[in-house]
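This part shows subunit A:
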Amino acid sequence: MNAGEARTLIVDVLASIAPEADFDRLPGGAVLRDELDLDSMDFLNFITFLHQKSGIDIPEADYPKLSTLDGAVSYLTR
Partner candidate 1 sequence: MSAPASTTAAVRMTYREACKQAIRAAILADPRVFLMGEDVARYGGCYAVTKGLATELGEERIRDTPLSENGFVGAGIGAAIAGLRPIVEIMTVNFSLLALDQIVNSAATISHMSGGQFAVPLVIRMATGGGLQLAAQHSHSLEGLYAHIPGLRVLTPATVEDARHMLQPAIEDPNPVLIFEHVMLYNREGELDPSVTGVDIVSAKIRRPGRDVTLVAYGGMLFKTLEAAALLQVEGIEAEVIDLRVLRPLDMPTILGSVRRTRRVVIVDEGWRSGSLSAEIAARIAEEAFFELDAPIRRVCSREVPIPYAAHLEKAALPQAATIAATARTLVKGG
Partner candidate 2 sequence: MTDFRMPSLGADMEAGTLVEWLVRPGDRVKRGNVVAVVETQKGAIDIEIFNDGVVSELVVPVGGRVPVGTVLARLAGPVTEPAMAPPQAAPVTPPPIPAAPAAVAGRPHITPVARRLAGEHGIDLQRLTGTGPDNAITLADVQAAVSSVASGATPRRRAGFDPAAMRQAIAAAMTRSKREIPHYYLSQTIDVSNALARIERLNRERPPPERILPAALFLRAIALAVAKTPELNGFWEEGRFRPGDGVHIGWATALRGGGLLAPAIRDANHRSLEELMASMRDLVLRARGSGLRSSELSDPTITVTSLGDRGAETVFPIIYPPQVAMVGIGRIVTRPWVVNGAIEPRPVVTLTLAADHRASDGHRGGLLLVEIDRLLQEADTL
């Protein structure tokens, strides 16, 4: 998965959770949970959907690495 594909996947998943958000204006370094008002269930769903669509296992200990859009892109493409 390259960075462009990863970004598209992440945005699609987030859009299914926060359909009203404007992802074109979302800064890459913004903390997703604060920016998109995600609660712990939303964030778990985000991780779950990323796992199901990418096949990548994401242990709980790694959650902080996926706290921003840029962080999530680099996590999926590492």
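On how the list was made: all candidates are chains of the complex that A comes from, given by their letters.
The rule is short, and it goes like this: a contact is a pair of C-beta atoms (placed from the backbone, for glycine too) under 8 Å apart; a residue touches a chain by one contact, two chains touch by 3 or more; residues count from 1.
The shown structure was predicted, so the numbers you read here are calculated from the model rather than taken from an experiment.
Novice: Which candidate touches subunit A in this complex: 1 or 2?
Specialist: So the chain touching subunit A in this assembly is 2.
Novice: Would you pull the subunit A residues touching candidate 2 in the complex into a rising list?
Specialist: Residues 18-20, 33-34, 37, 39-41, 44-45, 47-48, 50-52, 57-60 of subunit A touch candidate 2 in their complex.
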